[in-house]
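Of the protein chains in this complex, one is absent; all others appear in place.
In order of appearance the chains are A, B and C, and numbering begins at 1 in each one.
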Amino acid sequence: MFVVGRRFELIVFVVICLTMYFFIERAKRGKVPEIRPLPALQALDEGVGRAVELGSSVHFTTGVSGLADAFAPQTIAGLAIMNKVAKVCGEYAIPMRYTACRSYMIPIAEDMIRSGYAFGGRPEMYSDDMVVYVGEAQTAFQAAVVSYLMDEKPAVNFMFGGVQAEAIQTLGAAAVAGCMQFAGTARMFYFPFILCLCDYSLIGEELFAAAAAVSGENIQLGTIRGQDVSKFLVLALLILGIILTTAGTALFKRLVGW
Amino acid sequence: MIEEILLAIFCVMAWSILYKPNPLFKIAESMTVGLTLAFVIYTGIDVLNKRVFTPWSQGLWLTPITIAAILGFMSWTRLGGRNIQWISRWPIACLAGIGSGLAVRGCVGPQILRQLTTSSLIASDPLTDINNLLIAVGVITTVCHFTFSYKHKGILGASAKVGRIFMMMAFGTMLGSFIMTAMGYLIGHMFVLVKPPALYVVAVAIVILIVDVMHSKGVF
Amino acid sequence: MAAEKKEKIIKISSVNQDRIIFLLLFLVIAIPMIVPLGLPVPISSTTSKFYDTVEGIQEGATVLWCTSMGFSIWYNTGPGEIATFRHIFRLVRERHIKFIVFAEGAEDAAIDRRIIAEHCDTSGLTYGEDYVDLGWIPGGEAALAGVVTDFQSTVETDYKGTPISQIPMLKDIKSGEEIDVFGFSSGSMIDRFMRQWAPFRKPILLNMIAIGVPLCMPYIEKGMVTAYINGQRGGAEYEKILGQLGMGSSFIDAQSMVHLYIIIMIIVVAVWSINRRKKGI
Partner (left out) sequence: MSVLRRREIAILFYVVPMLFLVFEYFTGIGSESSSALIGWAIILSTFTYLIGGFAIFRLHILNIAKQKGEWPYSVILITSFALFLGLAYTYQPGYKWVLENVYTPLTIIMFGFVGFYAATALFRGARIRNFNAGLLIICAIFLMLYNAPIGEAMWPGFKTIGGWLKDVPNTGVMRAVTIGVAIGILATFVRALLGLETSYLGGK
């Protein structure tokens, strides 16, 4: 019934999915794990506070990746964080701008920012031109964001999501323009730059953990606990593999290829 | 000949923002966006011609392509008013579902299982054994660093700290490797800019720059 | 007074500091271009392994190459791509290898046509029997999955629009099984290629930009990627091995100088920032 060579893969796949499901159900029933403090999240208020001091605006972007490719989960996490940033901007009455690079993100971003400002207590501050669409290509996105940052010089620049090579130009221009910077992505390609240029950063899955902590839903937090336990399972498999292989048996390789 | 001069003009227009924001950069930016837009529409319609409209013109109606094309036209309601925009949710959701499905089915094998098959630690010469051990330690400690719902105390805390050190070495490796890529772009342009005829455009630009700097310093 | 003056010099505004960095960068790159320094370019083992892997392709094998870089990283992966295409086209002539090229992005389709037209010697080879350019297959990971699960219905036409049923060399290609060597160039993460192509356990060649190499090490160390070209330097070395110097070789001196400049800049700034903190400023 099952394809040869993929049966152990199926077992690992089912075990990890069941672990996730188990901890999500546990979270639904109220036993919610607590996420360890993420410095980037705690500093969100401090960042928007800087915008209040300077009396200028906040810029947010989820980069070039959209929802139609394998980086959809990161874009979704970036949108969750944007909802929280919009909420904080609502509380402090700070204008916010989102630069979109995929046309189908426009309505999604508009809804996210509108609900954010409503939660923040200033629904009237929201206007549709807070979401600026700059075209489908990465170079057009970069050119538009660089000139915006150089002209407007916003107090804070956020960049969360499936960020690709445009991270360098965006964060570089924001650094030259003197913005305080937050960035986070699970795409490690340009991550050293986020470390060099940003005040606060989220590495790899910290982005998903932040999105779960920010949306505050028990279920998201349950997922994070499920991921942690799955990682320990995979580590156990790794250690088992090392022991078996060092002991000289090819058992582990046969097991994986079963 | 004309190509080098054009490249030099575009370089000067684009790099002028390093000095300060100015209209030249905005013109280059608008041209880029406009040309990209035309390129996107031309290549997109070209593929649709080959994959959808040509089979249709040959009468091949009842194929999976037709269903996908109907979903595709539905996704164009995204551009319509708010009352018909909800129609575009189905095709977008379908595309996201297929993308996620391909990622999910493909990730367990190559990205988890094949990463765990290590070679024995006492097999070949001692140096490779130590390296293999260090790689395994790197994997374990970095994974421990990427756990969020457990307090980083005790063994988990210690291995997370070790993981942090490994991560800094890895990100240093990436940062060092990036210089060749980043400078590759500039070197590619500079190869054209230093030779005449592009050199004349660069010379004119340098003169304008000096004049502007002197003007802003109030020299004249 | 001297301390004041010294303080004044250091007090360059942050924007001007950036401009000085940019200016020095221009000079350091321009000088080796005007005065070729002829620095040594030792061949690294990774590039010679790439050459040996391509040279080791058996008689009559089918090679599938996916170009996925876009115009923006042309100067980085271009030299390696041109050298690889030249090398494979030579083998197509000598060993009747079947060479199939397709593009993952719209811009890559234009790159492929341009490389084959301007840089490859296709004299004596018939299009459609020895080599074929399938043009752009959109869909990202869906295209990569489609090509190896159901080649015929995924591809449908080549870049000119002729249905693949009329292309002799593609008649018997159903899925990844019929392909002997995979290869792709990439400017970003390669997880999607590994997810769709690694299960076939065939040799996979990779033309990657320099920053991508550390990220691909988990796959390279496991042998899922057989051999790779390390960005611009790899391209220059490959050109040197093939004996046809091109774009890569003319850039490599400037690369050495720029690397030295960045290292010196970092050391100066690091020392300056450490003793600044010692003085408690």
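Please note the rule applied: a contact is a pair of C-beta atoms (placed from the backbone, for glycine too) under 8 Å apart; a residue touches a chain by one contact, two chains touch by 3 or more.
Only a predicted model underlies this, so the values are computations on that prediction, with no experimental measurement involved.
The missing chain, though absent from the view, touches A, B, C when the full complex is examined.
Of the options A:Met96, A:Val156, A:Ala186 or A:Ile242, the residue whose C-beta touches the omitted chain is A:Ala186.
Among A:Ser65, A:Gln138 or A:Ser201, only A:Gln138 touches the chain left out of the display. Interface residues of chain B facing the missing partner chain: 2-3, 6-7, 10-11, 14-15, 18, 26-42, 44-45, 47-48, 51-52, 64-65, 67-69, 71-73, 75-76, 78-79, 86, 89-108, 111-112, 115, 131, 134-140, 142-143, 146, 163-186, 188-189. Touching the omitted chain from chain A are residues 1-3, 6, 9-10, 13, 16-17, 20-21, 24, 67-68, 70, 72-73, 76, 79-80, 83, 102-104, 106-108, 111-112, 114-115, 133-140, 142-143, 146, 165, 168-169, 171-173, 175-176, 186, 188, 192-193, 195-197, 204-205, 208, 217, 219-220, 223, 226-227, 230-231, 234. Residue positions on chain C in contact with the hidden chain: 17-18, 21-22, 25, 39-42, 44, 70-75, 107, 110, 114, 137-140, 142-143, 145-146, 149-150, 153-154, 191, 210, 213-215, 217-218, 221, 230-231, 233, 252, 255-257, 259-260, 262-263, 265-267, 269-270, 273-274, in rising order.
To be clear about the criterion, only the chains that are shown with their structure count from here on.
In summary, the chains found to touch both chain B and chain C are A. Centroid analysis (C-alpha atoms only) places C farthest from chain A. Annotation: 29 Å between the Cα-based centres of chain A and chain C.
In chain C, the residues touching two or more other chains are 18, 72, 140-141, 191-192, 211, 215.
Contacts with at least two other chains are made by residues 40, 99, 102-103, 109, 114, 117, 174, 178 of chain B.
Those residues of chain A that touch chain B in the complex are listed here as 6, 8-9, 12-13, 16, 33-36, 38, 67-70, 72-73, 103-104, 107, 134-137, 139-140, 143-144, 146-147, 150-151, 168, 188, 190-193, 195-196, 203-206, 209, 221, 224-225, 228, 231-232, 234-235, 237-239, 241-242, 245-246, 248, 252-253, 256. Considering their complex, residues 14-15, 18, 70, 72, 140-141, 187-189, 191-192, 211-212, 215 of chain C touch chain A.
By the touch criterion given at the top, residues 68-70, 138-139, 164-165, 176, 178, 187-190 of chain A touch chain C in their complex.
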